[in-house]
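What follows is a set of notes on a single structure, which appears directly below.
Removed from the display is one protein chain of the complex; every other protein chain stays in position.
Presenting subunit A:
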Amino acid sequence: MHIPDTFIPLGQAAIYWIISILFIARAVKWARKDMNENMIPLFGVLAAGIFVLQTINIAASLLIPVPMFTGVSWHIVGAALTAIIFASPWAAVLLMTMVLAIQSLFGDGGITVMGANILNMGIIGGFIGYYTFIGLSKLSVKRPAAMFAGGWLSMLLPAIALSFELWLAGTFPLKQGVLLMGTFQGIAGIGEGLITVIVFGAIIKARPDIVNEGTHKKESTAKVAAVGIFALFGLAAAAPFLASGDPDGLQQTASLVVSSEINNMIAPITPLFPSYAIPGMGDAGKVAAIIIGFAAILIMWIGISRVIKKV
């Protein structure tokens, strides 16, 4: 899932580079200051280890027992894993940046588009993977399940981001991209999730001092919520471009099953935003409608959880 050179025009690639450099600078600062000591040499050595463990081929048939997949293999990325172990998404940003830089020498991912690749695999993968794990742990989901979800999403969301980047670049249509990359990474994500759980279990048994478990519990809910809201709004802004022009399955079934009389009865109840859009605003209207909807649900959810807490 490394974007090669020329698949994203220079202007857009520069924007991704700028975003990535801001994150890398913060990640270096994290390794130097936020850890107890200046851990830069250690992370340099560890990055070499991560590079090598990404070369371990894992058979696809271990996940999907279909003979067709014999010979197809994938490898783990480890963004969620490193973020969870060091209890910080910055660890993932730092390590993935270094691994991607060396991989680009192999022609695996381009130079001009390295920013986009770091954004997808390091930043989105690390942050989503880590905060999914923390968020689910806070909701008292069992640790392996939370970790699996983190690992899975740390593969799936970068694939969706990649589809959007290629679509914005005009290189690949959005729906097909999301479907293709999403399916591929969704399946590989299952493996990533499982391996994350297994590896974390083994590491915490052998070297419990490496894992920063105390920080997992101290992580503030506000941060989790911020990352979650950011991700949801990202998806919300993206959704209208994905939504099909044809009526969705439910509408279709309803129009077949429900007789016209009932339809006439319902008709006076007009929805606030028909067809999920604010009239007269085009695609922007769709985006706005969905964001307003999300915000409304969010406010309701916060309200309900407040009430539940008091009871």
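We adopt the following convention: contacts are C-beta pairs under 8 Å (C-beta built on N, C-alpha and C of every residue); 3 or more make two chains touch, one makes a residue touch a chain; residues count from 1.
Note that contacts and distances are computed from a predicted model.
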Assign the chain not included in the display its UniProt protein name, restricting the answer to "Cytochrome b/b6 domain-containing protein", "2-oxoglutarate synthase subunit KorA", "Cobalt transport protein" or "2-oxoacid:ferredoxin oxidoreductase subunit beta".
"Cobalt transport protein"
Could you tell me which of A:Ile40, A:Leu179, A:Ala226 or A:Ile299 touches the chain that is not displayed?
A:Ile40
Taking the full complex into account, what residues of subunit A touch the chain not shown?
1-7, 9-10, 13, 24, 28, 31-32, 38-53, 55-59, 61-62, 65, 70, 73, 76, 94, 98, 101-102, 104-108, 110-112, 166-167, 170-173, 191, 194-195, 198-199, 202-203, 206-207, 210
